[in-house]
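Can you keep this structure in mind? I'll have questions shortly.
Of the protein chains in this complex, all but one are displayed in their positions.
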Amino acid sequence: MEYFLHILILVAIYVILATSLNLIAGYAGMLSIAHAALYGMGAYVAALMALKLHSPFLVNLLFAVLLTGGLGLLLGIPALRVRDDYFVVVTFGFQIIMFNVLNNWISFTGGPMGLAGVPQPSIFGWSISSRIDFLILGFCLGCLSIVICWRLGRSPFGRVLKALREDEVFAMAAGKNVAASKLVVFLTAASLAATAGVMYAYYVSFIDPTSFGFTESVLIISIVIVGGAGNLWGSVLGAVLLISLPELLRFVGLPGVFAANVRQILYGALLILFVMWRPQGLLGEYRFQKAEAKE
Amino acid sequence: MTWQLLVNGAVSASMYVLTGVGFAAIYSALRFFHFAHAAVVMTGAYVAFALFQPLGFPIWAAVAGGIVVSACIGCGMELVVYRPLRSKGAPSLVLLLASLGMYVVLQNVISMVFGDDAKSIRITEVKEGLNLLGARITPIQIVSIATGTVALIGTGTLLRFTRQGKAMKAMASDCELSVASGIDTTRVALFAFAVGSALAGVSGILIGIDAAVTPMMGMNVLLMGVIAVIVGGVRSIIGIAAAAVVLGMAQQFGAWYMGPEWQEAAAFAVLLVFLLFFPRGFSRIKEGKATV
Partner (left out) sequence: MTDALLEVSGLEKSFNGVTALADFSCLLAEGETLGIIGPNGAGKTTLFNVITGFLLPDKGIVLFKGQALLGRPAYKVALTGIARTFQDLRLIQGISVLDNVLLMFPDQPGERLRNTLFRWWACTRREKEITEESLKLLADAGLVEKAHDLAENLSYGQQKLLSLVCCLASGAKLLLLDEPVAGIAPEMAEKILGMIRSLPGEGKSAILIEHNMGAIWDVCDRVIFMDAGRKISEGLPGEVRNDPKVIEAYLD
C-alpha cells in the first residue's frame, strides 16, 4: 500500500512537470530540454531555504516559484530571437549549466553530495508527514497545474499560442504580441515546474543534482510526446503511464541495480518509437510542423 | 598562469573541434541537430577502453576499434531511425527528438555494461608532463592537439577534393538542387554520418586517455562542439576551429576567475552573444524575427 501511494505521489509530480512543459513545447511549439533545470531550481531553492533559513513551507514555495519563474523568463528571452532547433541548443546549454552549477558549487549546494535533512513541511498547523499527507499535497498541486493549464489552453490566450506555434508571421499580422505571449508561457511553466520541485524536495527530503540532469529533461519531454504534445490530458496520461509502467518491471525480476537504467532505456525507446510511428502521441494533435518550413 | 590557461585551453579546444566538426558534417548534410552525437563520443571511448584494458588489445588496435565502432553506430542511427523518419517527411525537430531518445538509450546501455564509475585509458604511467615554456602539458595532450589539427586538415581535404566531400558541400548549400543534379543524397548522408561519427569517436578516445571515461562525458563536450559550430559557422572548418579555441580559452579563464562551476556558463555566454547579436547572415531560419 505504501508503495502504491509512493507511485501516486511521483505521478502527481510528473503530471505537474509534463503539463507545464506541454505549455511551452506543446501549445507554443517551443521544444525545450531545460525543464529539469527549472524543476531542480525549485527543489534547491526550497531545500536551501528550509535548511538554512528554517522558513516555513509556504514561504519557501513562494520563493521557489518566484525565483524559478524569473529563471524561466530568462530562458524565454532567447526564444524571441532564436527559433526551433537553435532554441533547443540554448535550452540544452541552459540545462547543462544548471546541472554543473548544482554539481560544482559545493559550498552552496553541497555539490554531488546534495542536500539532506529537509524538514517536514507544515501548512498552518497541518503537519505533512505520512505518505497520505504528501499524496494530498501532491494531488492539490497537481490539480492546480491541470486547472491552470486547462484554462490557458482553452482560452483566447491558448488560441494565440497555437497560432504562433504554427505561423508567427500570421499571428503578428493579426495583431498578437507574440513576444509577450512567449514570455508569459515560460513564466507560467517555470512557476509550475517549481512547485513540482518543492514537492519533491520535501517528499524525499534529500536532493542531489542527478535528479535534475539532462536525462531527466528528456524523460519529461518523452512524457509530453508520448501523451501527445498540445493536449493537456495527454500529458496527464503520459505521466501516469510512463511513471507507473516501469514499476511493473520490478515484478518481472530485474536486478534492482539496473532498474534505473532500464527505466531510462524504456523512456528513450518509447520516445523514438512514438516519434517514428505516432508523433502526435496518444492524444495529441501537434507534430512540430512549422509554417516556415514551407518557404 | 595565463600561459598555462592558454595551453589548457588549446587542449580542450582540440577536443571540441573534433566533436564540433563531426557534428557540423552531419548538420550541414542533413539540416538537423544530431544530439545523439554525444553518445557516439562516449561509445568510441568505451569501446577503446574495453578493447584495451579488459581485453588486452594493443593501444593502436583499441583506438582503431573505437573509431570503427563509432562510425558504425553513427551509420546505424542513420539507417534505422533518421532515414525512415526523413522519408516520412519528418521535420528537423522530430529528428532531434529521436536523437534525444537514442542518446538516452545508448547512454544507459553503456552505463549498465560498464558501470557509472570513471575509468581511464591508461597508456603509460601518469607522468609529470612536459614543460612547454613554463606550462605543463602531458604527451597525450600534445597528441590531442596534433590529432585535432590533423583531423581538421584531413576533413577539410576530404570535403574539398573527394567526390563525396564535394557532394556533401553541395547538399549543404541546396538540397533540392543536389538531388536534381543526380547526387545520391542518401549515400552522401551515410558518408557524413560515417565521417562525423568517426571524428566523435576520436574525440571520445582522446578525452578518455587524457582525463576519464564516464557515461556523462559526451554531453559536456557536445555542448562545446555545438557552440563552436554555431559560433564558427556550420560550413567553415576554420571557423569552427577558431571558435573552439575561443571557447576553450573562455572556459579555462572562466573557471579560473569565477570557479569551476561556471565554466560552461562562460561558453554559453559566448553562444548567446552570437545567437542574439551576430546572426552573421545565417539562414533566416535561425532568427526569430519574421521574414515574409
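We just call them A and B in the order they show up, numbering each chain from 1.
Simple rule for what comes next: contacts are C-beta pairs under 8 Å (C-beta built on N, C-alpha and C of every residue); 3 or more make two chains touch, one makes a residue touch a chain.
Everything numeric in this text was worked out from a predicted model, so none of it was measured.
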Which of A:Thr19, A:Thr188 or A:Asn231 contacts the chain that the document leaves out: A:Thr188
Selected residue (touches chain absent from view) among A:Met172, A:Val204 or A:Ala259: A:Met172
Residue, one of A:Phe108, A:Phe139, A:Phe157 or A:Phe258, that touches the chain absent here: A:Phe157
Interface with the undisplayed chain - residues on subunit A: 148, 151-152, 155-157, 159-160, 162-163, 166-167, 169-178, 181, 184, 188, 285-286, 289, 291, 294-295
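Keep in mind that, in the parts below, only the chains that are shown with their structure count from here on.
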Whole-Å gap between the CA centroids of subunit A and subunit B: 29
Subunit B-touching residues of subunit A, taken from the complex the two chains share: 31, 33, 78-86, 88-90, 92-94, 96-97, 100-101, 103-105, 168-169, 172, 213-215, 218-219, 221-222, 225, 258, 261-262, 264-265, 267-272, 275-276, 279, 287-290, 292-293
Complex interface listing, subunit B residues touching subunit A: 32-33, 35, 81, 84-85, 90-94, 96-98, 100-105, 107-109, 111-112, 216, 219-220, 223, 226-227, 230, 259-265, 267-268, 271-272, 275-276, 285-292
